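As you look at this complex, bear in mind that one protein chain is not there, while each of the others sits in place.
Let's look at subunit A:
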Amino acid sequence: MNTLPQQLANGLLLGSMYGLIAIGYTMVYGIVQLINFAHGEIFMTGAFGALTVYFYILPGGTSMWAAVPLMLVGGGIVAILVAVGAERFAYRPLRQAPRLAPLITAIGLSLALQEVVRNFYPGADKARAFPSLDTTHDLGSVTIKDADIFLIVAAAVCMSALAWFVRKSRTGRAMQATAQDPDTAQLMGIDTNRIIVVAFAIGGFFAAVAAVSYGLKYGNIDYRMGFLMGLKAFTAAVLGGIGNIYGAMLGGLVLGIAETMAATYINNIPGMQQLGGQSWANVWAFCLLILVLLLRPQGLLGERVADRA
């Protein structure tokens, strides 16, 4: 049986999830040149926010048609609050500090968020069951779940809305101006602090959309889920060209597909029989990152900027 279409679909789905999370890294970097290493944990808190809505707020037996939108709202609110709170109380006081200071703060915040969820969210020290959408559909040689349909539709809607917002809306225009030249943006009358908050909020909401998709697809979440997903999404953002929103989308898709393909087919290459399978997927993903950094350090869609370290 030809497994290629199925594997391509799997890669595309995984890549959409990476892309949604990567938006948060790339927008924040584009505007304040900060790698928000706590973004994976913002994704994680979004998942727990959505879980809270489902298990503790909605009455039992609510249909998923009603539950999923409300979970998106709940997860979105939590992730946005965490993201905006991090900006306001952790990063903003360090705006003028050497770049290493906010970076280390981000790593500390990431650990702190994990520990808060592990210690204070009921049952979060182990994996917690998340309502899943498991009904499958056969489309020729490809089988997908309801959760996959949700993910692909949500990613497409979010990305198109963002592209429109950044290019056409007044705030989006202000965002581009702030990313290109923050001092001069202020001279135009743009409140750059507000723009920075908007960037964190959009990143947080997109992470929450990815988090709900993750839960619906895999059926459980845990306090460490943000670590690897965050790292991969960061890889996707760098792969696509950090600071570029289309790069984040493209980088996510390329990474998801490449990783899935490598895990499935690389063991067919003579001499590489041991290197296939899911356990090697991360290795191939990060190999791809290394390759891109060597051959095209600005990323697939990035611009060559000499003074950016």
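As a working rule, contacts are C-beta pairs under 8 Å (C-beta built on N, C-alpha and C of every residue); 3 or more make two chains touch, one makes a residue touch a chain; residues count from 1.
Heads up, the rule we're going with is that contacts and distances are computed from a predicted model.
Would you mind picking the UniProt name of the chain not drawn here, from "ABC transporter ATP-binding protein", "Quinol oxidase subunit 4", "Putative sulfite reductase" or "Heme exporter protein D"?
"ABC transporter ATP-binding protein"
Out of A:A9, A:L51, A:A79 or A:A174, which is the one that touches the chain we can't see?
Counting the whole complex, the residue in contact with the absent chain is A:A174.
May I ask which residue of A:N119, A:S169 or A:T184 touches the chain that does not appear here?
Once the missing chain is taken into account, the touching residue is A:T184.
Since one chain has been left out of the picture, which residues of subunit A touch it in the full complex?
170, 173-174, 176-177, 180-181, 183-192
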